[in-house]
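Pasting a structure here, questions to come.
We show some of the complex, not the whole, and keep each chain where it was.
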Amino acid sequence: MDRARLTDLLRSVHRGETAVEDALRTLSALPYADLGFARVDTHRALRCGFPEVVFCQGKTPEQVRAISARLLEGASRLLATRADPAAFEAVRAAAPDAVYHESARAVTVVRDTRPPEGLVAVLCAGTADVPVAEEARVTAEAIGAATLPVYDCGVAGLHRLLGETERIGRANAVIVVAGMEGALASVVGGMVDRPVIAVPTSVGYGAAFGGLAPLLTMLNTCAAGVTVVNIDNGFGAGFAAARINRLLVEAGGGKA
Amino acid sequence: MDRARLTDLLRSVHRGETAVEDALRTLSALPYADLGFARVDTHRALRCGFPEVVFCQGKTPEQVRAISARLLEGASRLLATRADPAAFEAVRAAAPDAVYHESARAVTVVRDTRPPEGLVAVLCAGTADVPVAEEARVTAEAIGAATLPVYDCGVAGLHRLLGETERIGRANAVIVVAGMEGALASVVGGMVDRPVIAVPTSVGYGAAFGGLAPLLTMLNTCAAGVTVVNIDNGFGAGFAAARINRLLVEAGGGKA
Amino acid sequence: MDRARLTDLLRSVHRGETAVEDALRTLSALPYADLGFARVDTHRALRCGFPEVVFCQGKTPEQVRAISARLLEGASRLLATRADPAAFEAVRAAAPDAVYHESARAVTVVRDTRPPEGLVAVLCAGTADVPVAEEARVTAEAIGAATLPVYDCGVAGLHRLLGETERIGRANAVIVVAGMEGALASVVGGMVDRPVIAVPTSVGYGAAFGGLAPLLTMLNTCAAGVTVVNIDNGFGAGFAAARINRLLVEAGGGKA
Amino acid sequence: MDRARLTDLLRSVHRGETAVEDALRTLSALPYADLGFARVDTHRALRCGFPEVVFCQGKTPEQVRAISARLLEGASRLLATRADPAAFEAVRAAAPDAVYHESARAVTVVRDTRPPEGLVAVLCAGTADVPVAEEARVTAEAIGAATLPVYDCGVAGLHRLLGETERIGRANAVIVVAGMEGALASVVGGMVDRPVIAVPTSVGYGAAFGGLAPLLTMLNTCAAGVTVVNIDNGFGAGFAAARINRLLVEAGGGKA
């Protein structure tokens, strides 16, 4: 409820058109649906620009199904992440038109015809980083962005990346996904003048410590303008990039 | 050197207008000034949208002076960060019009009349976080952004923040600076639909472990769309936010 | 054995009513039952207000059964935590009236008719945190507290919490269970004037580091009056909260 | 603003006694004083039971003075922690009757005649832990609790503690302060049926890792009912203990 609607409500009370009891009820109405085990945030699209996303890890299939069904009552799109096949089946029980993105472990439902807009580039350093990159890409597309995947271009063979600089430089936001030492984010950050969002992955072994190594690399990058999300958090990077992309498109620019 | 200029050069060689030796020299020309102890990146503004920034920590005053002088030969603005008073004097020796931002520990030189554009909101949780927030704010302004500081609005008294939601929601990018437990980033991330860049600070003691606690908090935020920079890295956040702000302004929008 | 009983015993020796040998035996009697693999602390209810609790993890079913049987000889209630179905069967072998709380992984035996007293509120941030919250709730109830569960009210959608503030503020103690970044504890701690006990959970991934992230968040909270227990230690929080609740009820207050 | 006052306001608007503009202003009024560098939370006493406390670390003396002065406008007591002598002078500039607790590094102003109530026991393991214990004790007293200090009773000489068990067992809450290995909290937690709040300290060297060792010890305690605060956070423990103490006194009990 924003300031404008608050003013309207108060005026309506003043004019006697709305009873005090009704105003009270409205002012304390809960903008979420209480399912018992979950409080589905039905107003998040208004507040944050996209409906609540279903993070499947740690939820039972029945919980996934119920939340998905409730969210789709008020939205034309749905995104479910960290979804194993059982979670996919649960979403499909609520939405027969759900699509499973296996590598990304994500489920999407798209019931509008809005075309993808702008451009988000998604780079990854190695083949093993592809699932996290795909989670980022599917997320950005679910929110409405067109995407450009550029995979397996790690710094040990930099020429693989240098040939793509121009295409990458046209994107509204650039996601860089890398495990092991994660140096790709710094190299890309030094090459383009676009917002760069770095995603460390848990790919690696030994002193990679489950993604700690590339996380620290990316946080300490000497390239200005690079920001970082959690290890393996392709969703977070895709969401943040798509948000920037959408603002640019709405501003009348951002056409790659 | 982009593809267009490469084509021109090759054509010129083909027409005999450029000697092979000259083409060779051009192709291997160094886009930086070698000062012995430093290679000043004179092309960074072309590549990344802002001249190289002088990170003063670990440099001698003489090095700071020489680098500043060289950068100002080809740029109308200069930013020097982590600058103690001696570093400020060093910049001032190269640029008498340098300005010192004491709380931010930053030095700026501004020799153009470009007005600030767009809007970057800079929030911080506590009074002790102000220096990092100021580094972010001064950086964003140096790059051309208008800024909105909202300081000391930590989550232990949330109402201090709730009253500012509307103003913050108009910014092109929102920077959230917080030490101790760093929960502010999650709260803000759940309230606005703008890109949120979180900066953990080393404010705190004990199990804050020099900023590790808020860093982990911010990386694990349940609010989508939040990205993170290094502990105390106000500069990085200011740079990233100003880059988004500039893209939005250039796209014709982003007027707060 | 407290000072009063020691005085009585010495007086009895003095009067010749108790032989020296008997006094010696009494003074060195072991207030525990030695089962070989375990020394069951039969006096803990006197000393700490509730019988020893059976922590099933790392114990064989036979050990669980024997300890449960021994404890129930002298107590009307039993609580077994970290109980998988095999552990539940083991308790049931000793107590056919044992009840299994599946989500909480806890077993209770209640053989008195004492009604629940006072009120302990149990909040959790996400659906995946429910098992730990349930462990806290079941523990508090086993010790005699009435409980108020408020689940899935994380800070990314703060309005879900704000609507419950009044109910929560009536509790004698408030337990806040949260994984990922754990910011909920700070937000609740800034809203109520009740003792707040925070429980970090291992829910999350990547830089959550198995619960380290919310643990550090909660320890560094800027909200005064919040104390913390171990990661996933719903039992500890439930026990501590119920102890405060009981003291308040005994003091004549604490009626929610 | 609670529900009752909201109802009154809406009724007043309905009756035309309050103009819409005035209601709007009231509804968005800020319950804090904006000092520029700080937003002093003037309503915290209502919400959390004690005025905002001044955490001096990281604040300039002038900031400390201004915040102290503003808080004392609406409160009869003030507590400032982590106060070095300069911070004390700053508080004294605002309140000539301020008292400095040197060992605790705390400043108090007490302008009412409310006698100390209930009892909070404060134990510490070694002489080097006394400053943190004193911070806890001074905090608890500032909030209104009577306190019982029992210092230097570490587990290497347990008999020093055993002799005090009875006195400690009469307190409404027990604070245990310990550095090095921090085992004292477990021992006390096994002896009393009172809420035990453990404070690890940074006393120690080597593998104490600045208090990490006792922090982990206390979090992993096998004694139920023990909760933990941040390393060296005497204030947090004192605040939490005094809050429990106050509830018990208000409930009509808690007289030691």
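Each chain carries a letter (A, B, C and D) given by its place in the written order, and its residues are counted from 1.
To be clear about the criterion, contacts are C-beta pairs under 8 Å (C-beta built on N, C-alpha and C of every residue); 3 or more make two chains touch, one makes a residue touch a chain.
Treat the numbers as computed from the prediction; the structure is a model and nothing was measured.
Participant: Number of identical chains in the whole complex, 4 of which are shown?
Facilitator: 8
Throughout what follows, only the chains that are shown with their structure count from here on.
Participant: Count of steps on the shortest touching-chain route from chain A to chain C?
Facilitator: 1
Participant: What's the distance between the Cα centroids of chain A and chain B, rounded to whole Å?
Facilitator: Centre separation, chain A to chain B: 25 Å.
Participant: Distance between chain B and chain D based on Cα centroids, please, to the nearest Å.
Facilitator: Result: the chain centres lie 39 Å from each other.
Participant: I'd like to verify one number: the distance from the centre of chain B to the centre of chain C, where each centre is the average of its C-alpha atoms, in whole angstrom.
Facilitator: So the centre of chain B lies 50 Å away from the centre of chain C.
Participant: Hey, what residues on chain B touch two or more of the other chains?
Facilitator: Within chain B, residues 126, 156-157, 190-191, 206-208, 219-220, 223-224 contact more than one other chain.
Participant: Within their complex, state which residues of chain B touch chain A.
Facilitator: Residue positions touching the partner: 2-3, 47-50, 53, 166, 172, 190-195, 197, 215, 219-220, 223-231, 235-237, 239-240, 243-244, 247-248, 250-254.
Participant: Quick one: in the complex, what on chain B touches chain C?
Facilitator: Residues 125-126, 154-158, 180-183, 186-187, 189-191, 204, 206-209, 212-214, 216-224.
Participant: Residue numbers of chain B touching chain D in their complex, please.
Facilitator: Residues in contact with chain D: 126-128, 130, 151-153, 156-157, 159-160, 163, 203, 205-208.
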